[in-house]
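Working notes for the structure below.
Omission of a single protein chain aside, the complex is shown with its protein chains in their original locations.
For chain A:
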Amino acid sequence: MEFGPHLLLATLEGAVGAAVLALTALGLSLVFGVMRVVNVAHGEFYMLGAVVAWFVASAMSAHPAFGFMAAVLIAPAMAGLVAILADRLVLKRLHYDPEATIVATIGILYIMQQTALMTFGPEARPVAPPFNTRIPLPWLEYGENGFNLFYPWGLSTTSYKLFVIAAAAVILVSFALFLSRSRFGLIMRATQLDRETALTFGIPVERVYSLVFGLGAALAAFAAVLIVPIQQAHYLMGADPLLLSFIVVIIGGLGSLRGTVVAALLIGMSDGIISVFFSPTLAKILATLLVALVLVFRPQGLYGKKRA
């Protein structure tokens, strides 16, 4: 394939990765922003979403679309409930101490990983996509009689991949509206800005924390349900999204929705493109280098606020 079509293909792959990454990183950023908790187990809620999606899909014998639909509803809800439980049983008892919660979520990470290994097993298992039509993509070429449109061999995407991008975009926009327009969104923003004053105005901060932790996990799980028809579920699959989400949150700036989305696009797209043309390792090296540069020159992130 020539360079142009190849780049288009890589860009599309990158966009799928970026879409899923934006959702996952949004969950991490939300928890980090509102609760000041660094959730090291975030990737495991992603894994949980994928694993539950597999269980749900394989329990349904009807058309794969039903299994997938059920997974979309059940997996994020399950992950959210597990997260709320973890919040009530562990984080709350540590009074959300920033350092103690890092250690605690590392513990939660191993518990979830080992539980998945014992129940789901060490294999990677696929979930059938609800639909998967191959869509050939056209390319422009300058020939003897001017530009003409043709379909290069191998340049194609699938309807499911386009669906992933669209679904992520819909969730991101709805989430932004939810945050800025809804009553609970206002409560979350107030809690994030000043926890103590929120309490003096009747906001049940601990309940807000539980819901935020659950919501963060549900976003990661939803991202995983989207990706699992493309990438398969595996009990160790949480590591990469965790690392990339951290990178995105640092580059985008703490608690900034816009920063998270922009950084996820930047990192997700470049990860996809560099992986195709060079190697996935180089992509990770460059992303980590970018984090280092951001930390040195703009520690608050692209859209973050300077701390007083």
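As a convention for this text, a contact is a pair of C-beta atoms (placed from the backbone, for glycine too) under 8 Å apart; a residue touches a chain by one contact, two chains touch by 3 or more; residues count from 1.
As a working rule, contacts and distances are computed from a predicted model.
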The complex's invisible chain, by UniProt name, from "Metapyrocatechase", "RNA polymerase sigma factor", "Cbb3-type cytochrome c oxidase subunit" or "ABC transporter ATP-binding protein": "ABC transporter ATP-binding protein"
Options A:Leu8, A:Val205 or A:Leu290, residue touching the unrepresented chain: A:Val205
Residue of A:Glu99, A:Glu144 or A:Glu196 in touch with the missing chain, whole complex considered: A:Glu196
Residue in contact with the excluded chain [from A:Ala65, A:Leu89, A:Leu186 or A:Ala292]: A:Leu186
Touch residues of chain A, complete complex, unshown partner: 183, 186-187, 189-190, 193-194, 196-205
